[in-house]
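Only a single protein chain was left out; the remaining protein chains are all shown in position.
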Amino acid sequence: MTEKKFQPVGAGVRKKDAAALTMGKPVYTEDIAPKGCLCVKLLHSPHAHAMIEEIDVSRAQKAPGVACVLTYKDVPDVRFTQAGQTYPEFSPYDRLILDRHLRCVGDPVAIVAAQTERQALAAMRLIKVSYKVLPAVLDPMEAIDNETIIHPEENWRALVPSCGADNKRNLVAQGVDEQGDIEAELAACDMVIDRVYTTKANQQCMMETFRAFTRMDTYGRLEIVASTQVPFHVRRIIATALDIPKSQVRVVKPRIGGGFGAKQTAVCEQYPAIVTMKTGLPAMLVYTREESMTLSSPRHAMRMHVRLGAMKDGTIRAIDLHTISNSGAYGEHGPTTVGLSGHKSIPIYTHNMKAFRFAWDVVYTNTMSAGAYRGYGATQGLFAVESAVNELAHALDMDPAKVREMNIVREGETMPAYYGEIAGSCAIDRCLARAKEMIGWDEKYPAHTMPNGHIRAVGMALAMQGSGISGVDTGAVMIRLGDDGVYNMAIGATDMGTGCDTVLAQMAAQSLDCSVENITVHGVDTDTSPYDCGSYASSTTYVTGMAVVKTCEELRKKITRVGAKLLGIAEGDALFEGDCVREADGERSVSLTEIANAHMMAGVEDISACVSSGSPISPPPFMAGCAEIDLDPLTGEVKLVDYVGVVDCGTVINPNLARVQTEGGLMQGIGMALMECPTMNERGRTVTNSFLQYKIPARVDAVSVRVEFEPSYEKTGPFGAKSIGECVINTPAPAIADAVYNASGVRVRDLPITAEKILLGDRE
Amino acid sequence: MMEIRFTLNGRAVTAMAEADDSLYTVLRGLGISSVKCGCETTNCGLCTVHMDGQAVLSCSIPAPRCEGHSIVTLEGLQEEAKALGGCLADEGAEQCGFCAPGLMMNVLALAKENPAATDEEIDAYLAGNLCRCSGYMSQRRAVKKYLAMAAGEVRA
Partner (left out) sequence: MASYRNYVMAQTLEEAYALNQKKSSVIVAGNMWLRMCGLKKQTAIDLSRLGLDKIEEREDAFVIGSMASLRDVETHAGLNACFGGVFARAFAPIVGTQFRRGATIGGSEYSRFGFSDVSAVLLALDTRVVLYKRGEVPLSQYQTEAWDRDILTHIVIPKGRTAAVESVRLSATDIPILVCAASVGADGLRLVLGARPARAMIVAEGMKPEADAAAFEEIAQRTAFGSNLRASEEYRRKVAPVLMLRAAMNCIAAGEEERA
């Protein structure tokens, strides 16, 4: 093998779209919408649970500028799910575009489309609705077998009945996974930590709210340009919702202003789509921030009951976790998110584990439907299990780091609680050791008092996630050789700011031994991009990245074949060398440019390759996080002084982007831990409906976040890489909760950890 | 509808506006797409522009108040902003990029007002520019590099 001229993998190259993004170019959905798009607005239900008795839109329809006003009478009676998942979706088909039965505050009552926003809003005020208000189920603990049934409809449908869905019982999913005799093992343990932890329906708060525009294209098909993570799923979802053939829908993804999972759900696309179908006119819906905070796809609020059994020496023998997850009014991502609360938390403590049980109930309530948010259930489960491990350490009077060192999964071990997968690449031990060093754990644990009376304390947590959904997620990549030897790479994975366009181009450049600049990338278009399930479940680097590697292998063969032909030698005697194909044992070569130009002449041979990839396993990235806080014991206020995160994401493809992913994920986790407090009033209305009432961290809230990598090598991943996007949000809540305990003696088990809970809480 | 005359990126413009339109709405109507709206509560910083040289939230400026004033957006600072954009790009700090124009405008204001800003001063000055992707650390690194670079140029 000759030496490579280029080494793009591992380089912190700029994102390919960086110049456009930093310089404010018009590259987002709203920026590229055709002039004269109808403005689409939604009339929202004021009630948590109601039936529309009468709805009169006659005055609204006649209002100036109005193109159409649609109600439940105007939509197909075909149920669908907004969840962007591979078909057949685990999420039940429980929605109509508009339904007479309103199941949460905000549920759309009518769609108004007018020439201007002012006209649409004015017309909306002319709609007369009378509601029959129904008793609402707001508490997930009261949902199962409640006499109020949220989805009584006959055409409700679970495509995957094995998930235990039963609409007549308000159940979205129910199940149990276990190994060994959990009760016997717990009984044999010296100590059982038995606690309940709760997390809230946090909002992703991407800066660009949900939005899409739609139009009929030249061929009479519906074109949807959407800020989405899942263009191919949106094609299927909208075709299903509109009851039209999937061939009649095209979805285009331009630049996206953040997603974090929010846009793994087709939250808004169906509304402009049906307007365009009804009127033939282009239409755009831009969610207000209030809509994005009140009728969207937040994290599933969960209540987790943990029983963690251990011996006096600190060995963890058994974990029993029961999760109750609130899916809200609809089932989007309900059956799947809950699984991660156990499957991505319990396996960390595989080493001495004798038995585990993980049981779950996912329920319908009359609250906003939940969805996918970075971490996808793992974040919730890890808050519970990691907190329980910290509580165990305190109960045993042991250092939480020591307890972890004794019990964490080792590379090569089989993880029964992770579908029996093997930890093939695992540096969690090194992550833990390095995080301890970085924060100065041994000097600082547990706490010390400052001259001003404040208390400085540290806390830690571990985390894992997956890399794609094993046996499901699919990414295909197509690369063509173009003029002068440029490679046009088409992907269906959706860069939402994360930089996957660039990271995948780096992998292609590495495989093809060229510069990253020689690989062009493009946004996603379901008509022209190769199939990809989309960017979610930490899949893109690992799953689509592997497709890049495979595609490049095939492409190299084709280039070599054409090169050999041009050189007049046998294929086996030719070598691909990035910028040329060379005679293996001679001097002669033909440049890539010559090969590229030749293949566009007289049909020599098409030089393109398209390979799809999936994985039977989902190798977990691992991480350790340590928080140092400053707690004011007289007010309960907590300031984060420092947070260190050490990540094993396998090979780091682009250290800059991996670092920013980590810093960003940590900051979201810090917000979840300390300030983000989605709140509903007694009538089911979300009152944290803006950035004024729902606080996300500003840059003055956490002044130091430090990140390092402890790479392992994942042999099933591209260049040894695993995922990073989600794992990084998981450690702050449990780490900060323990730091707070170390500083104050108050254990907060329900997020967020506010000054009030600390000051008024009971010291343990 | 009323007519509003102001200077936009150095050129005199006349815009039509409703009495209750904001500068943000007028700018988007004029095809200025770098200004973004991330909230409706005047506290995300995405719509930051310069009004008479000062960074302001265009969503809060009543359009008629702009009469006779000078408004500069990122479209008007493409050359001046390049170095800062490069600093952000070198860190991967732009991420989704949706908050980038507002941030850029406020950093350019900071560079004029306090070119030797410390870390704390950078954070405090930019506190009203929210970002959900980056976690802010990379932005701080980029801004520090940019300020150092700009200071170097001044000295040179």
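Note that the chains take the letters A and B in the order they are written out, and that residue 1 is the start of every chain.
Note that a residue touches a chain if its C-beta (ideal position, glycine included) is under 8 Å from a C-beta of that chain, and two chains touch if they have at least 3 such contacts.
What you see is a predicted model; the values in this text were computed from it and never measured.
Taking the complete complex into account, B:61 is the one of B:61, B:96 or B:143 that touches the chain left out.
When the full complex is taken into account, the listed residue touching the unshown chain is B:127, out of B:13, B:83 or B:127. Residues 2, 19-20, 22, 40-43, 45, 48, 54-57, 59-65, 67, 106, 124-129 are the ones on chain B that touch the missing chain. Considering the complete assembly, chain A touches the hidden chain via residues 634-637, 674-675, 677, 679, 687-688, 692-693, 695, 697-698, 700-701, 754-756, 759-760.
Heads up, the rule we're going with is that only the chains that are shown with their structure count from here on.
The geometric centre of chain A is 30 Å away from that of chain B, both derived from CA atoms. Contact residues of chain B toward chain A in the complex are 18, 33-34, 36, 38-41, 43-44, 46, 73-75, 78, 81-82, 84-86, 88-101, 104, 119-120, 123-124, 126-140. Partner chain B is touched in their complex by these residues of chain A: 12, 14-15, 17-28, 30-31, 118, 204-209, 255-260, 288-290, 496-499, 654, 656-657, 659-660, 662-668, 690-692, 696-700, 702-705.
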